[in-house]
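Removed from the display is one protein chain of the complex; every other protein chain stays in position.
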Amino acid sequence: MKIIYALFAAAFAALAIVPFAAPWLQFVLTIAIAKGFAAVGVALLLRAGLISIGHAMFYAAGAYTAAFIVLWSGISDLFVLLIASTLVTAAIGALVGAYLVRYRAIFFAMLNLAVSMVFFALLSKLYGITGGTDGLRVPVPTVLGTTLTKAGFDIVLFYVALALMAIIAGLGVQFLKSPLGHAVGAIHTNEVRLEYLGVSAWSVLLIAYTISAALAGLGGAIAAVSIGHVLPEYAYWTESGHLVLTAVLGGIGGVAGPFIGSIFLEIVHTVAVGVAHNAWNLIMGATLLLVIFFLPQGLYGLVTKSADKTSSAKLGENKS
Amino acid sequence: MLDMALPLIMDALANAALIFFVAVGLTLVFSVQRILNVAHGSFYSIGAYIAASMGLWLISAGLNPWLSFPALLLSAALVAMVLGPLVERTLIRWTYGRHEAIQILVTFGLFLILEDLQRLVFGVRSIYQDTPMALLGVTEIGGIFYLNYQLLLIVLALAVLFGMRFLIKHTRLGRLLVAVVADREVSLAMGINTDRAFVLAFTLGVFLAALGGALATPTTGVAPGLGAETMVLAFAVAAIGGLGQIEGAAVASIIVAGAKVLAVYYAPAFDTVAPFLVMLAVLLVRPNGLFGTATTRKI
């Protein structure tokens, strides 16, 4: 396991010098990390055996919350925006989750899809509030009272995102080892037994769902201030599909997986976009199929191949 | 009042017919294979592209424009015969008995691939081909004009509904499918060729989706994103009717189309929300849909 930590430290150091070594990657990586947060959220639910094809709605909710706060209240501090967006999205997640986590399997998938489509349609139709299909422009936030240029802000945002990624990854690792983290996995392997241990699967899932929504909201808020523009398309169902894809590609075994998946995808996308603009989805679809067929633990599974079996989760194992 | 309501009802029914074709295919595949096929909407848009292209070719080749009617059917059959067995034999088969998350992801991968293949083959511009609708013209009843093509759609949808009923109740293939749906292990033990049942059911599902797409071309243009849009709509209809319920899909099509048309006329901001609001409302009360049945787990 020591080698893995060394690898992570090296990867983190490499990411930290990106603004100087490869400035063109800075924006790409900020977005990759933002989407990585959402993918971690999706992965958490996948560990419980639940697939959500609607999580992009929380990504969009975080993004629009950030936009609304700036546009309505005039408060534009980066940290206030990130915290408030995360909390608001967590609240929305708890509300939606309270209804949805009673369902399993395809019913859960379908209901998430339905809610997200309602959300998407409202975002695109309520012109007066959401700006409709044009979306909303988000001005450059201030940082702790300091007004920065867009370029300066982007560098700060990159490091904030990087730091948040490290914090979330650390907390995530602890969470997965904790009783609650185990209970989430137990819902997948044997929900009946969990209930017979006196544990309410509904409550466990509601917490997991709320956390996953909050993570997606945080990612959305980062994306909103990074891109400076929020659009209804953030919530479209294909985006939700991409989040699941990212999580599975990276691997749902650990917290690192979804981030690895997200960074990998965004970089390859940036490189490939010039070469094969109209074939990007095709490449991604084919990659997804290859990963599912040949690499059930995702890219992260390559790193931890020798690690102990108990901590690695394969998608769709032990259907019972 | 009636002269205002009648065109609305016609609009709704014609819309319902188009949604029904694709939703019933989705529900059929679900009931036989137990798979929620996220790529189902792509078969619809591929059917639409092929039909529109074929129609345009017919016109440009100077052939009899009435040939565009059989061309609609032919393109759906073509899509089904090529893609149905190919996709089922390779991808779908692999997912049988696996976790729903895997099944959904595999079909999502397929969806992504098919979306880009359509872009590469048909380009990103919208294609429009309304010869069949123009040929059929309109009928005037009591001072109101009706598009004959809409009537044709409704008749065809009814034909599909009763055809499916007949197929399932009175044919060998139908009994085969019912047996497979009822109990896969038992059917296997009884020597029923489930492989064949799966290929046939899936191909029929693809055909129905492609037929919906082909029949929709005269009423609307075909452009990228159509498959994704149709997918969620078919999803909503299938869920409202109860996954696996053919009559349920028919009723749900009418409900969804009705809600949509009402929204268009009275609250245009909500036309795209309507189907999903209905879906949420129905599933809130009946999680298995209007006509679905619940299953419980034994310990």
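Order of writing sets the labels: A and B. Residues in every chain begin at 1.
To be clear about the criterion, contacts are C-beta pairs under 8 Å (C-beta built on N, C-alpha and C of every residue); 3 or more make two chains touch, one makes a residue touch a chain.
Heads up, the rule we're going with is that contacts and distances are computed from a predicted model.
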* The complex lacks one chain in this depiction; which UniProt name from "NADH-quinone oxidoreductase subunit N", "Glucose-1-phosphate adenylyltransferase subunit GlgD", "Biotin carboxyl carrier protein of acetyl-CoA carboxylase" or "Branched-chain amino acid transport system ATP-binding protein" does that chain carry? -> "Branched-chain amino acid transport system ATP-binding protein"
* Asked: Looking at A:Gly181, A:Gly220 or A:Gly241, which makes contact with the chain not pictured?
  -> A:Gly181
* Contact with the hidden chain (one of A:Ala22, A:Ile75, A:Leu171 or A:Leu290) -> A:Leu171
* Option from A:Ala9, A:Leu197 or A:Leu290 whose C-beta touches the chain left out -> A:Leu197
* Structure fact -> Touching the unshown chain, subunit A contributes residues 171, 174-175, 177-183, 185-186, 189-190, 192-200, 204, 207, 309-310, 313, 317-318, 320
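Here is the rule we use: only the chains that are shown with their structure count from here on.
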* **Inter-chain centre distance, subunit A versus subunit B - centres from mean C-alpha coordinates, in Å** => 32
* Asked: Which of the residues in subunit B end up touching subunit A in this complex?
  -> 36, 38, 91, 94, 97-102, 104-106, 108-113, 115-117, 119-120, 124, 228, 231-232, 235-236, 239, 243, 269-270, 272-273, 276-277, 279-280, 283-284, 287, 297, 299
* To do: Give every residue of subunit A touching subunit B within the complex, in rising order.
  => 46, 49-51, 53, 99, 103, 105-107, 109-111, 113-115, 117-118, 121-122, 124-126, 192, 236-238, 241, 244-245, 248, 278-282, 284-286, 288-289, 292-293, 315-317, 319
